[in-house]
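As you look at this complex, bear in mind that one protein chain is not there, while each of the others sits in place.
As written, the chains take the letters A and B, and residue 1 is the first residue of each chain.
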Amino acid sequence: MLKGLFRSPSFAIGCAMFFGTLLIALFGPLVLRVDVEHRVGLAYMQPSARHWLGTDHLGIDMVSLLIKGLRASLYVGFLAGSVATVLGTLIGLYGGYKGGFIDDVLTSVTNLFLVIPTLIVLILLSSSLEEGRSLTLIALLIGCTTWTWTARAVRAQSSSLRTRDHVALARINGFGTGHIVLFHILPYLLSYIFMVFILQTASGILTEASISLLGLGPYDSISLGKILNEAIRNEALGDGAWWAFVPATLLVTVIAFSLYIINTSMESVFNPRLRR
Amino acid sequence: MTAAQVNVTAPILEVEKLRVHYLTRFGTRVQAVDDVSFQLREGEILGIAGESGCGKTTLVSGCMGLFIPPLYHSSGDVRILGQSIVGMSREQIRRDVLGRQIAMIPQGALNSLNPTRRIKDLATDMIVSHDDRAGKREIYERLRERFERIGLDAKRVLNAFPVELPAGTKQRVVIGISTLLNPKLVVADEPTSALDVSTQKSVIRLLFDLMDRGIISSMLFITHELPLLRHVSSSIAVMYAGEFVEYGSTEQVIFDGQQPYTRALMGSMLSAEPGQRGKKPVAIEGAPPDLKNVIVGCRFAERCPSVRPDCSQKQQQLRTVQLRQVRCQYA
Partner (left out) sequence: MTLKFEARDVSRVFGHGKKAKLAVDRVSFEIKDREIVSLVGQSGCGKTVLSKLLLRIDAPSSGELCFNGQPMARIADPRQHFRKVQAVFQDPFSAFNQFFTIRSQLESCFHLFEPKPSKAEIAERVDAALLNVNIKPREIDGKFPFELSGGQMQRMLLARIFIIRPEVLIADEPTSMVDACSRASILDYLMKLKTELSMTIVFVTHDVGLACYVSDTIFIMHQGQIVERGSPERVTGAPQSPITRQLLDDIPDVHRDWLERDVHRSAPAS
């Protein structure tokens, strides 16, 4: 089955794009000189041989800023994605298996969180936290407000698995809910949860970019969204300084897009009904 | 097929030494149908009996010319009214053969009705794809008349969605739609497996009714339930591991099977009839051979109760024994 995955062109392209950006983020600082503290030139200097993407409004090297921003965005995406996946999976698994009253309660909670406009909550929380806004905190906030989609998806799967014979067999072996959910339901959903995790990560990256773009991003760190925010605030557009916002936008787009097509290609392999 | 190409004196379906294989995901070749030959004339009903995995559904696809990857035609010929359909493109087959000459009722057909469309729309699509001259009103009238003829409440059924109908009605609908163009041959693959015995009886009655009225003239009935064929077909071919192991009239095969597998299959049936109860069913160990590998000698040898030393060495051919064909050198 995995062989089919590796032969899929969209999977290859997606992986290439994503791991490309990951490599830049991880090894960039080792290969290039990344310095976001010191001014290396005038504000909004054009790209040159020494500074491939010019400088920002403070005269700091753009490439360094982008690499730092990339690291931050990926970190937030992964952390938010992990938190959302874990929370959503736990709630979905338990509610789906138990059914009845517990399921009703958990579904109501999920629907409540679903209805709350995530972005607005994040904006409100972010703006009230002022100086405490670290990357980690933002990631946790995003994770704790975007798990609903995962919960619903996992719940549906868990609920349908509950009626399978091997679950009945585990019950007549005397096993309880915990054991059954962990060993007889979860393994069947692992590939699904992994795909969900990819989507949650992509969503986390985009959400962070959105709130940072609005100026509610991390206080002390640089993220891709923050770069865009700075570009807007300092009228880079009007000045024609495309290097201040185009690369950052491209990077966010590339990461999100690559994750999405990895997810789609995995879906067509893991879900045979989608194969032509 | 144009009128000039059709040969009306030829058998409706003629299969000659047909071999069909498929390729698994890993590229292994599985010879699902190996050297199958038979003829079906107008008015005949041939039953093909075999258990799951014997190749009967693959054979059905082959008979319809539907060699769609991973299924491939290895060798042999399939002729409909004298014309070979092996080389035809899918489009040609769909247009000229399917629906008009042969109608297929695939396994699980009642579950493959598009749930988002009404019955009348599904049926109209079927007609329009073969004959786009008729107008919508005309088509609806034809449908209504045909559905009434097969005992369905046409107005209610035609306007319903598949989920609203019980299994028995859905199977009747499938039969009704497949036979709208009065095909010469109906290929029914396990048409009654998912149905209760009572519903099964009424569906079989329907098929016979259609034959009586001349709407269909011959039938290929595939099933794993051999006793059913006793009441349905005039001749029976028993299939095992991709081959026909016995091919004769219904009476011969059911009551006087010569091939050990035929006998085992009949012997494993438990009857509720008085006088038959308490009869111990035949037990045969093992499982059918894996068709990924090339098999030398008789395919039933390792499970056969009357196996002899050279059974697994020599390739078994069909020979005539007591007026029917048997694939066993010691029958």
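Following the convention adopted for this analysis, contacts are C-beta pairs under 8 Å (C-beta built on N, C-alpha and C of every residue); 3 or more make two chains touch, one makes a residue touch a chain.
What you see is a predicted model, and the numbers here were worked out from it, not measured in a lab.
When the omitted chain is restored, the residue from A:V31, A:L112, A:A156 or A:L169 that touches it is A:L169.
Per the touch definition above, the residue from B:Q92, B:N182, B:S217 or B:S234 contacting the chain not shown is B:S234. By the touch criterion stated above, the residues of subunit B touching the omitted chain are 11, 38-39, 41, 43-46, 51-52, 196-198, 200-201, 204-205, 208, 224-228, 230-235, 247-252, 254-255, 264-266, 268-288, 303, 320, 323-325. Across the interface with the omitted chain, subunit A contributes residues 164-166, 168-175, 183-184, 187-188.
One rule holds in what follows: only the chains that are shown with their structure count from here on.
Annotation: 52 Å between the Cα-based centres of subunit A and subunit B.
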